[in-house]
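Here the structure is laid out as structure tokens; the discussion comes afterwards.
Just one protein chain is left out here, and the rest sit where they should.
Chains: A, B and C, in written order; residue numbering restarts at 1 for each.
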């Protein structure tokens, strides 16, 4: 038995699964809840920059998707979401076994939604390292 | 016969070819000259967001690499480059047959290099559309 | 005799004159044309950071106002404009006799308008120096 909120989160997950780029990267959602989405990406050798660290573009990609879907969870059912802009600070080389982007809505406007995301590198037996910080604006596209 | 400048641009190209992520995306350098790099990415169905447009993360990835290598062209031979931060405004849905990121150095500091990049969508028989604008800071890692 | 375009630019100028903060800074519009606004600020000792350079906040203030009014010139008469977000790269210490922020609209959307601005330091007998670069998003508030 599901209420409308659960149905909506189900729709958000389906929308995310339509992102072929997340599939190419091997990224998937660990958590989709109201105002918060976590996307995880295992390290792969074909996702790297010149020194074998995860490419800043791959780091950004999971942070952007996490922000977009965090925003979508707070929009009316049937809405869609587009990225307006984002800013990323790269805090440390993206070295790790897995990368986790955790996005949170900080301002849930009707049209514009502002989110922040943190990308953390995880390696068994080592402390987690925050490798990137995103501040993003998303725009709601209303239900047709 | 090559002078040192040409050798350096050759090194920049080799450095870029070590980015496995650019290969995964199918992106390649159209132009590498002093202070300016152009990277092109043909559209592919596995690079998309939920509506079939190029994912903002893929758009950002080629803009980031273009900025990084534009910066590297102006550093001493043997240097390497890392992204400190960037900001991207997404101006239009990234629909097109090919996407071209053109990066230019606007402030060639010794440690920090500021670049801007424009990503344009190209489709035969249609006008080019600027789909994204990046403002980025790169940091030089000196020759060992 | 004025056409509607000129009336609109006249309204934009009046709107800008309602910004008490620009008056406090001593800043004024040098140019207001369709999609482009230039604001100038003479150096003053009470606008500085700890080393006697113009404070980054003052640099940003004229760039933000220039972007906002550049956006407003392209909106329907009676509209108002608010800043959604901006990003500023500070390229050089803001040393000069006068500072000039030149803003241009790069994407004139109906709701969101993206602008860029350059702030230049001017000193008689010396070459101009670009001290800051802004990339900004403005939002239109429709005529009541």
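Assume a contact is a pair of C-beta atoms (placed from the backbone, for glycine too) under 8 Å apart; a residue touches a chain by one contact, two chains touch by 3 or more.
This is a predicted model, so every value here is computed, not measured.
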{"item": "Neighbouring displayed chains - absent chain, whole complex", "value": "A, B, C"}
{"item": "Selected from C:8, C:87 or C:100 as touching the chain missing from the view", "value": "C:87"}
{"item": "Footprint left on chain A by the chain that the document does not show", "value": "87, 89, 91-92, 106-107, 114, 116, 130, 133, 135, 137"}
{"item": "Interface with the unshown chain - residue positions in chain C", "value": "15-16, 18-24, 45-51, 55-58, 60-62, 64-65, 80, 82-90, 93"}
{"item": "Contact footprint on chain B, counting only the chain that is left out", "value": "84-85, 87, 111-112, 137, 139"}
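What we mean here is this: only the chains that are shown with their structure count from here on.
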{"item": "Distance between the centres, which are taken as Cα means, of chain C and chain A, whole angstrom", "value": "34"}
{"item": "Gap in Å, rounded to a whole number, between the CA centres of chain C and chain B", "value": "29"}
{"item": "Where chain A touches two or more other chains at once, by residue number", "value": "84-85, 87"}
